[in-house]
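With one protein chain removed, the remaining protein chains of the complex are shown where they sit.
Lettered A, B and C in written order, each chain numbered from 1.
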Amino acid sequence: MYVPIILGTGREGRESEKVARFVLSEAKAYGFESEILDVRDYRIAATDNTQATAIAKKLASKIDKAGALIIVSPEYNHGYPGELKMMLDLLYQQYAGKPLGICGVSSGPLGGARVVEQLRLVAVELRMINIREALYFSNVRDCFGKDGGIKDADAWRKRAKIFFDDLAKHAGAFGRKP
Amino acid sequence: MYVPIILGTGREGRESEKVARFVLSEAKAYGFESEILDVRDYRIAATDNTQATAIAKKLASKIDKAGALIIVSPEYNHGYPGELKMMLDLLYQQYAGKPLGICGVSSGPLGGARVVEQLRLVAVELRMINIREALYFSNVRDCFGKDGGIKDADAWRKRAKIFFDDLAKHAGAFGRKP
Amino acid sequence: MYVPIILGTGREGRESEKVARFVLSEAKAYGFESEILDVRDYRIAATDNTQATAIAKKLASKIDKAGALIIVSPEYNHGYPGELKMMLDLLYQQYAGKPLGICGVSSGPLGGARVVEQLRLVAVELRMINIREALYFSNVRDCFGKDGGIKDADAWRKRAKIFFDDLAKHAGAFGRKP
Partner (left out) sequence: MYVPIILGTGREGRESEKVARFVLSEAKAYGFESEILDVRDYRIAATDNTQATAIAKKLASKIDKAGALIIVSPEYNHGYPGELKMMLDLLYQQYAGKPLGICGVSSGPLGGARVVEQLRLVAVELRMINIREALYFSNVRDCFGKDGGIKDADAWRKRAKIFFDDLAKHAGAFGRKP
């Protein structure tokens, strides 16, 4: 099953890229076909829901074949990055029925819990299936070692497996095979 | 498929009871087996998540056999009624995987849109499946005629059918038959 | 008192511009010094919270002198436009203690009630003072006549006055004069 990972911030110096790379690696090890969809590759100047542009069509070609979606998003002032929202708003019906798993990223101790909640409400309107499991990366500047590897790797791998299991289970709905 | 309707307020003079009776009637006409689960019949003094009480077991016997759930809830100060939350918190694993449709009720013009959002976030944690469709009963004191019947009945029936269709479609997930 | 109006969408064909122009006109008639801050004039490619750019400084020069803020925002998939969030995230400490009034705009019947709630949570983190009053423009495509004027003008003027009164009252806090 193809499960792309949307990297939801284009900010210079973004820490979430490290998180997305970790999640990508684990997703592949789990058996998903996956890749990162970087918001930097879907830049637009303002909200555009016409689905007529090359950018929208590029995103549609990815979402159409996805069995589920993962979003890795930092929390900015308790909400989502603007560039992530513009990217999501490019499409609509393509998301329907697809399970969504969210990874919150925060420089503080609360793991992006607030952005996860705000994105879940957007996802309901997009007819996606929210799963209960999520990954919360608190104090992200301390999560990765100098070699780029995640610290406490065993604990994170266990959490990632629970997260992927929930995603896969919901992707089996509606006759879609995980 | 058994789809009970939780009537989420026990307030004296509650208007939501009329809404719940309308939704019950339409749900039966649609083909669901249904009944109203009235918060007044699940009263507790404070949150209890032990699942050990007779009240919890009574609720579990209903939720266990449900293929999907409907909540009819007024919006009180942009949130849910306390008695509804205590009722929902009685159980946990029984809700997993069941689609949830919410009917918001408001004395004002915005149809309970805020309580629908707050309940959706609770539902994700309870592992329920939020559907996109919802019914929004604005200005509820003007919704029903003196005979108790809903005004604009044809429009409401069309809306209810779209709502039930969305619920039934999601209930087909995980091998459960609508 | 200077009360700028942030027009929160840059989408082609945006209806919210009409709303912002109506609110501007009423705000001036009420006695506020006001102008529209158009997201199209604060475009950035991705979230930037360095406050180092010319765009950030331009916005800071406006927010610094504001006694209160108004946001006019459409609701896109139950959330805020991405370009609005990127604009707000440009600054931080400049917002502290300033009352915020939000005007929700929707093509549907619920007046942007959801985007108002999501923005309020962002505003708390920005240390702004949320006021209870808000303006909800439902079915916006039907709100304005062919001449561009708002329909039901008297009702809207009354609502706008209640909204401005709440804003002015809160702006009097902390020794700031309305």
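What we mean here is this: a contact is a pair of C-beta atoms (placed from the backbone, for glycine too) under 8 Å apart; a residue touches a chain by one contact, two chains touch by 3 or more.
Model, not experiment: these values are computed from the prediction.
A.B. asks: From the list B:R11, B:K62, B:R132 or B:R157, which touches the chain that is not on show?
C.D. replies: Among B:R11, B:K62, B:R132 or B:R157, only B:R11 touches the chain that is not shown.
A.B. asks: From the listed residues B:E15, B:E35 or B:E83, report the one that touches the chain absent from this view.
C.D. replies: B:E83
A.B. asks: Since one chain isn't shown, list which residues of subunit C touch it in the complete complex.
C.D. replies: Subunit C touches the chain not shown through residues 117, 120-121, 124-127, 129-132, 169-170, 172-174.
A.B. asks: Considering the whole complex, not just the chains shown, which residues of subunit A touch the missing one?
C.D. replies: So the residues of subunit A touching the unseen chain are 78, 109-111, 113-114, 117, 136, 138.
A.B. asks: List the residues of subunit B that touch the chain left out of this view.
C.D. replies: Residues of subunit B in touch with the missing chain: 9-12, 39-40, 43, 45-50, 76-89, 92, 114, 118, 121-122, 124-126.
Quick note on the criterion: only the chains that are shown with their structure count from here on.
A.B. asks: Report same or different for the subunit A and subunit B interface, where same means the shared residue numbers exceed half of all residue numbers found there.
C.D. replies: Same residues, largely: of all residue numbers at this interface, over half are found in both copies.
A.B. asks: Counting C-beta pairs in contact, which two chains come out on top?
C.D. replies: So the chains sharing the most C-beta contacts are A-C.
A.B. asks: Could you state the distance in Å from the CA-based centre of subunit A to that of subunit C?
C.D. replies: Taking the average C-alpha coordinate of subunit A and of subunit C, the gap between them is 29 Å.
A.B. asks: Using mean CA coordinates as chain centres, what's the gap between subunit A and subunit B in Å?
C.D. replies: 30
A.B. asks: Residue numbers in subunit A touching 2 or more other chains?
C.D. replies: Residues 121, 124-126 of subunit A touch two or more partner chains.
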